[in-house]
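For this depiction, one protein chain was excluded, whereas all remaining protein chains were kept in their positions.
Should a chain be cited, it is by its letter among A and B, assigned in written order, with residues numbered from 1 in that chain.
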Amino acid sequence: MSTRSSHGVAHDPHERPSGAEVTADLVRSTYSTGGTFKLIAIVLAVLTVLGVVGVILKFINYGDDQTRWGYVVAAMVFVLTAGTGAPMVAIAPALAKANWIRPVTRIAALFSVTGIVSSLMLIPILFMLPPLITQGARRRSIWFEGPDYSPHIWGMIALLGLTLAGLGLLYSSALPDLAAMRDHATGWRQRWGKRLARGFIGTEGQWRTLRLRIGMFGTLYFLLLVFTHFLISTDIGQSMVAGWRDAIFPMYHAMTSIQAGVAGTILVMWIARRFGGMDRYLHLDQFWSLGKLLFATSLLWFYFFISAFMVYWYGRAGADKLWLDLLIRGPMIWAFLGAFTFSFFVPWWFLIWNRTRTSINGPAIAAVIVLFGALLDRMRLYVPAWSVDPTRIHERFLTEIPTTQWPDIFDILIFVGGISAAILLYMLATRLIPIVSIWEVHQSNLLSRPAKFIRGHGVLVAKPD
Amino acid sequence: MTTEGYGSHRWGMAIDLDRCTGCQACVVACQAENNIPLNFEDRFDRSRAFEWIRVERYWEGEFPDVKARFMPILCQHCNNAPCEPVCPVFATYHNSEGLNVQVYNRCVGTRYCANGCPYQVRFFNYWEPVWPESLRNHLNPDVTVRSRGIMEKCTFCIQRIRRGARQAARENREIQDGEIQPACVQACPTQTLNFGDWNDPESRINQMKNNDRSYTLLPHLETDPNVVYLAKVDPHKEVTHHAEAESGVH
Partner (left out) sequence: MQQRRTLDQPHTNRVLLNGQLNTPGWWLPTVLLLGVAVVAGLGVILFMIMQGLGVTGLGRPVFWGLFITTFVFWVGISHAGIMISAILRLTQAEWRRPVTRAAELLTVFSLLTALFFPLIHAGRPWRIAYWIVPYDFARGIWPNVRSPLIWDPVAISTYLTGSTLFLYVALLPDLGNLRDRTTGWKNALYTVLALGWRGNPRQWKLQTIGGILLSALMLPIFVSVHSIVSWDFAITPAVEGWHSTIFAPYFVIGAVHSGVSAVVTMMALMRWLWKWDDFIRPEHFDALARLLIVVATGWLGFTFLELIFAVYGLDAPEIALREMQIFQWPWNMLFLVFLFTGYIIPVTMWLFKSVRTNIALMFWTSILVNIGMWLERYLIIVPGLARKQPFVFSWEGYAPSIVEWAILAWSFAWVSFLMLLFSRFFPLVPLFEQKESQVFTTDVKIGRATVPAILREEE
């Protein structure tokens, strides 16, 4: 295990750095824009541009054929899935007053910048999404008799609102760190901190406002997360297929988003630890706890899936069989089997094992597997949903199952481009705000102290109200 | 409709709604044949009346241009019956002649099958059946008198099917089409109800099924019923699938 920090001094993982040291170290961590960093950023930028070219070419070639857009939708929804779920990782354990979450909150909250990418990716999709009334027939939707373009408008509003709430959460929780940059950084970072910290000097009132703001943005974020996934999954998923009526689907969608978010957080933690010198702040405790969370969400994946599967499989009515035929044993069975394996089966057996769960690399490997599973899962849902015959969208239920569709070169460009854009934005954001929250580390050190207990050692964790 | 998995017969019925006058003769005949308890007024009031076959009456249109529509409904003997898998004790199952049969002895009365049945043709004995002394000797000796606490339903007059089969076997011949008639079919004055064997390509019901008016009830549930309906012919209307129009099923 590497104990190398950003400036090359070895640290004992249990040694607690002093407050000033933490501040100096973490402020300095935003400086390093070395050669590798620049190279990666340039490669990602090129891939992003290629993705934009892919979208344009896709428009030119298939601008009038929505059945060819399934993979583009899957790409957008994948970025949405992995990106929007992560900030929940910062919110939920914090509500339960868990101490271990503190060094991780920033890593999770930074994911909200990817909301910008998914919002942008939604735009071309909205052009392809049919209105509620096509050829004089109204498709079934949650908007019932609403205006024709309700899904387009509300989908965009929800996603933008979610992104803004995420950025609000990120900004309000970064305020003390920006103040630290104002006080300790140099050059443009100092000016950046000064401008954004808005006079934060840590008075009692300012801290109270800060906590209140985090709580409010956190709650708002959670509500908007569920709302956005509800809208996106029904409007550009379910209601595209005549007869697909699945009440658990929006919850499944939001839940898998949180699962992928946990995975993404673990992955970034591992990278920050391995290459960013964050091993002083990210310990086994964080990986272990998030590993447990990943395990739990992987089991929930199966639970939400089987809740729908059991009802349809046993029901055997027309609309029930349609669901099985289209989304499971139909054209995308390979993606379904992959999603089942990588979102549930492998993480289940991998993380149930104490030795892998209670380690640093174990949860990281599981995180990569889960993210791959989420990718396949979005493909198996959205590609068949978009490839059905759009002229029969309003019927009682679908009778013709489309054939398997494989991605073309544009799809691959868009997929890679979208994911690259999200990673690039994340990387740039870490150069503006420390990836580990300075004040959370301070608080964590303040609120926990090693304690002797009878013959063993423990940690005494204070729980302020 | 599937034919595999069945023996030499697959019994079924074809119901021509265009001929139905709503006379209820089938209902009365069924009551007499199958030892169905008397439906007193309070049985109707508490929605516990037994009608193995019922004639549903719907009004169409607004007064004065109003029409009565009749629709005899009985157990559809579905090949893919939703009532069967849910029974915990196998009291209802599919037999080799396509009949959905109820084993009274096994039934414990969970009433789950009745919830599973979309056609609402299963009946529960909430009380011990009683007949006035004068009617005791009218009971059909070929049919079990059901005790309280169990489900019952249309059997396609299985006692008559068995009798017909025995008769044919004795005379060493095949069962003729139209030879076996459940009580309701026998009583129907307008030949609305027709009973026969789907496996016999020459049978009357097969000929009726090939009519373009034919349809099955609640097709979206894919229960694959053995009862086929022929839609009402309505000179004033383009679409005559009146049961479907009634239900919003398309």
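We take it that contacts are C-beta pairs under 8 Å (C-beta built on N, C-alpha and C of every residue); 3 or more make two chains touch, one makes a residue touch a chain.
None of the values given here were measured: they were computed from a predicted structure.
The hidden chain makes contact, of the residues B:Gly22, B:Gly149, B:Gly164 or B:Pro219, with B:Gly149. Contact with the chain that does not appear here is found for just one residue of A:Asp25, A:Asp320, A:Asp411 or A:Glu440, A:Asp320. When the whole complex is considered, the residue among B:Lys67, B:Arg106 or B:Arg173 that touches the unshown chain is B:Arg106. Taking the whole complex into account, subunit B touches the unshown chain at residues 46-49, 54, 56-58, 73, 82, 85-90, 106-112, 114-120, 123-128, 148-151, 218, 221, 246-249. In the full complex, subunit A touches the omitted chain through residues 95-96, 140-142, 144, 226, 230, 245-251, 283-285, 288, 303-304, 306-308, 310-312, 314-317, 320, 446-447, 449-451, 453, 456-465.
What we mean here is this: only the chains that are shown with their structure count from here on.
By the touch criterion stated above, subunit A contacts subunit B in their complex at residues 314, 316-319, 321, 396-397. Note for the complex: subunit B touches subunit A at residues 80, 82, 85, 219-222, 250.
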